[in-house]
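Step one of this worksheet: look at the structure below.
Only one protein chain is missing from this complex, and each of the others stays in its spot.
Chain naming follows the written order as A, B and C, and within any one chain the residues start at number 1.
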């Protein structure tokens, strides 16, 4: 599964990420995916796009499958890639592994819609953005 | 949609729930659902069960659909119910509404597996637990 | 001590506020104080000021004394008041009580500096702001 991903971030788990069950809290996995997504957005040039056009990505759905409990201390490798490019949205997939053992602890996905905030509705994904996603993830058109 | 839910909690949004986009952060919606889930678990007597048997619920999947941005100040009404009872798991559904306008801002679901932590594997849902869920949500057997 | 405070907010503790020690995490107390501060700022008209003048308050120091552990479920009453008004700063005091028992669980303070973000330095507190603080807290000039 690791080889499906080209873009990675490393997330050191903080002691404070744990909850009263003494494991990393479910909601924190979405924060880890968010960190990966922000990094991925930077890699495909999204920050630049945003200021220039008043259009920006919005996460409309997020899912996570919790496969193993994670406890501090731990470091996670989080892989992210686009698995589907639509007209005005794309779907991201995440996989979270323990750095040390390589074990998969969680995976998930989110649907990101391209929003025109001036018109307050979805807009077609810019061609340049689709190209950059394909380049980064090595996708065929 | 509101009438589908019998169990509710109220969540005052904290200023600190917002992120750098000046709206409530995606991960916080899972914290709101968690608050509803803990309250629901209490209502079906789950805390008691846990200490008595070494078996406990574990969330294995969580999904949220973000339908409207939420900004501080706001108060949310969060409804929760069981929509499916399986052999060793049940599926919870959540709906989050703005208290003032009644607008739906998000909905989601999570699959909860009944785990025997001594044996580290899933176990059949106790009959008493299934009864309480049916009672609380007014479900037919 | 309660009678020293005129401005109050109520904070329902969330299950997720607890950490691996099964008590409310230290850092969350600062979030509770932040919620009180934002509410207090609204009460003295600070949001309006900010947009109008490019000057805004910045917290430069925050302290909290943890007097009792707090566990979910609980609701806190948080009182806030200004205890000192300087030339370009004011000092806020907080007290956090369990709603049910009235017990003091924490208190703290923070120093808020009035910053001119255009010039990136502190600026004299506007007279109107000082008046509103005195009005709200019933302070003599």
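The rule is simple: a contact is a pair of C-beta atoms (placed from the backbone, for glycine too) under 8 Å apart; a residue touches a chain by one contact, two chains touch by 3 or more.
Quick caveat, the model's predicted, so the values are computed rather than measured.
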Neighbouring displayed chains - absent chain, whole complex: A, B, C
Given B:25, B:63 or B:82, the one touching the chain that is not displayed: B:25
Sole contact to the chain not displayed, among A:38, A:98 or A:136: A:38
Which residue of C:65, C:88 or C:122 touches the chain not shown here: C:65
Contact set of chain A toward the excluded chain (per top definition): 10-12, 14-16, 31, 34-35, 38, 72
Hidden partner interface residues of chain B, rising order: 15-16, 18-20, 22, 25, 27, 72
Absent chain, residues of chain C that touch it: 25-28, 30-31, 34, 58-67
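We adopt the following convention: only the chains that are shown with their structure count from here on.
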Computed distance of Cα centres, chain C from chain A, in Å: 35
Inter-centroid spacing, chain C versus chain B (mean Cα positions, whole Å): 31
Cα-centroid distance, chain A relative to chain B, in whole angstrom: 24
In chain A, residues with contacts to at least two other chains: 25, 27
